[in-house]
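What follows is part of the complex, with its chains left where they were.
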Amino acid sequence: MSCIVEAAGIRFRYDSGFEALRGVDFRLCAGESVAVLGPNGSGKTTFLLHLNGILRGEGQLRVCGMDVEPRHFAAIRRKVGILFQDPEDQLFRPTVLEDVSFGPLQAGLSKASAETRAKQALAQVGIHDGWTRAPYHLSGGEKQRVALAGILAVQPEVLVLDEPTTHLDPPARRALLDLLATLPQAKMIVTHDTSFARALCPRAVFFESGRIAADGPAEEIIRRFRWEI
Amino acid sequence: MHIPDGFLSTPVWAGLAAVSAPSIGVFARRAQAGLQESRVPLMGVMGAFVFAAQMVNFPVGAGASGHLVGSTLLAAALGPAAATVVMTAILAIQALVFQDGGLLALGANVFNMAIAGVLAGYWPYRLLAGTRARRIGIFAGGFLSVLVSACLCLGQLALSGVKMRAEVLGLAMLVFVITAVLEGAITVAVLSALERINPQWLRVETRKNRPVLTALAITALLLAVAGFMLASALPDGLERVAGLTGLEGKEFHVLQSPLPDYEALTLENPWLRKAGAGLVGLSLTFAVCLVLGRWFVRWRSA
Amino acid sequence: MAQRIAGSHFVFDEWSRGSSALHRLSPRTKLVLFLSLLVITAVWPQSWLLFGLAFALVLAARLPLFGVAARAALVLPFTLVFAAATWLSGDAHRALALLWKSYLSALWVALLMATTPLEHVLEAAAGFGAPRLLIDVMSFTWRYLGVISEQAWRMRTAALARGGERSFEISASTLAVLFASSYARAERIHRAMASRGQKI
């Protein structure tokens, strides 16, 4: 079977000597949505950063059929779209449109077609104007949507979201839920918001001190670890 | 200490722009050599950090307070070449967006604070960082970076004919010395706190012998002192210097041939003569810098 | 302990998104134009005549006259000190010249920035040969200026909220922690850039 992510025995130690991952085994197939649950400090964010080679530990890791190695980084980073925890860190260009077209431009598109792509992605997240606004003029929810558009503009095969609902008010959270439900890509969603996880992901994995302690139906995992909020 | 436009005479701002622009080019190339991609956001965010840090007041009693300038801190964290580039970015943004310092005077401000200030701040740190006198090195760095920038600034103003009475000058010097002591003290306090959090951030260069930087640093220091002495000794310094070096005569010939119609104007208008002298100086310095820059690049790659 | 970056600091950002002829002029042309005006102001003894032109341009660009004039006035505190010193040394004429020259020059820069978004000014400067690294650093510095000074302000607020007094030591350790957090932020930004395929 062709899987998008195949990880086996991933181990990683930070410079400080702390061993954040201690043998992670994980598979994700096309079109699947997985919730990534687990306590604070269990290594969820650290694991995500391995998927496109930003952190590199020991073990076997293949993404979209390629080993995660420097010569494949460019290709892999086009297929894996990671949305980080703080949208402020992702909007690093002076205007919304420039920011969203950053990815396509880096992928070698012309300026014009990168901007067309960016506008499509912005429309997908429900932003139809204000393209020349600067990021610091946006509200928290808008920042998050622009950041998501920046990921979508690269047309990745898998979306990886790190706590996408923090700071969103309930209507904005519902809007994000609806938006994500319409996107066809495979998804990995790190979240402490179990009702969000349950609404989007039939499957869940549970991290515990640097390992995946359980993998199975989201309902069951939430019940088993008493993870209900 | 950010000199606005309108203060410096044309030869001074033009000359300093001609020195600063290629130097920043050299520093940028230097900072980029062996630059991992991750350093560009780091330098940018550190620029924003220094900007924000300059707004944090340090109370020193009696209701008075000072703030960090940051050249030495930056040099310790990023190395001198990158620190110079970051300081230049800060000065340019201050000139463009905050009307703090002029755009034509940017060359002068960059020279005073980003080039001379950073180098004067870095060298004491570099020399003493590995020894037991570490704190003294840091303090001296902060102190010198501010004092050198201030002296250069005063010197250039005087050179441009902004007259100041001895009392005023003395008062200004007093203020500068206090600011410099404060900068030293703040830098020591912040760097010590940083060391407790993560000592890896403060780099002590292990590579030895960099004759160009040493030379530049010493030149900067000498220039500062010379500039200030000149400023206090000779109120209308440039004319004297021009007279001494015979520039006064030459610049006339240079100007005469391409602009014959304005000959009378040239003769009668001292400001145009000054501008002419400035242009000559500018081209000369620019040429020198280009040659130096080329030589430096070749020397680096060799 | 920390002043706050006021929203008014971002006022150029609003103005520069206008649509007058001056706004639409190419940024390179504008950069050359305003640099020339600055040079003329610097070398021409009668350049105060240009005040008329400056205010005409402000109106032509449909900018608030008072607002732009007030921006340029930010230069005055420094100027006033030195003008006073010059006046004291008996050169009233020169003191006056210092005042109007620096103010007029500030007006030109304010006009440039009020009609051209900073990122376009930077692109134009890069087009004229400014080092790419410097331009990139400026762009990042400008982007995170608000974020980090806001954070400095909130840290100071947090210290006050827990009964902190203004003190040298607290300011120093706050700056150290702010440095640490900025360092971590730079790391996260770099990760975000790399994740979106930044060429190496």
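Order of writing sets the chain letters: A, B and C. Residues in each chain are counted from 1.
Definition applied: a contact is a pair of C-beta atoms (placed from the backbone, for glycine too) under 8 Å apart; a residue touches a chain by one contact, two chains touch by 3 or more.
Since this is a predicted model, take the numbers as computed values, not measurements.
**Q** For the full complex in this file, how many of each chain are there?
**A** Taking the whole complex into account, we get A x2, B x1, C x1.
One rule holds in what follows: only the chains that are shown with their structure count from here on.
**Q** By the contact definition above, name the pair with the higher C-beta contact count: A-C or B-C.
**A** B-C
**Q** In angstrom, rounded to a whole number, how far apart do the mean CA points of subunit A and subunit B lie?
**A** So the centroids are 45 Å from each other.
**Q** Report the inter-centroid distance (CA atoms only) between subunit B and subunit C in whole Å.
**A** Centre separation, subunit B to subunit C: 19 Å.
**Q** On subunit A, where are the residues touching two or more other chains?
**A** Those would be 92.
**Q** Considering subunit C alone, which of its residues make contact with at least two other chains?
**A** Those would be 118, 139-140, 142-143, 147, 185, 189, 193-194, 198, 200.
**Q** Going by the contact rule set out above, which residues of subunit B touch subunit C in the complex?
**A** Within the complex, subunit B contacts subunit C at residues 2, 4-7, 10, 13, 24-25, 28-29, 31-32, 35, 37-38, 40-49, 51-53, 55-60, 65, 68, 73, 77, 85-86, 88-90, 92-93, 95-100, 102-104, 157, 161-165, 168, 185-186, 189-190, 192-194, 196-198, 201, 271-272, 275.
**Q** Which part of subunit C faces subunit A closely enough to touch in the complex?
**A** The contact residues of subunit C facing subunit A are 10, 13, 17, 117-119, 139-140, 142-143, 146-147, 185, 188-189, 191-200.
**Q** In their shared complex, at which residues does subunit C touch subunit B?
**A** 1-5, 9, 12, 35, 38-39, 41-43, 45, 71-72, 74-75, 78-79, 82, 85-86, 88-91, 94, 97-98, 100-106, 108-110, 112-113, 118, 121, 131-134, 136-145, 147-149, 151-152, 156, 166-169, 171-180, 182-183, 185-187, 189-190, 193-194, 198, 200
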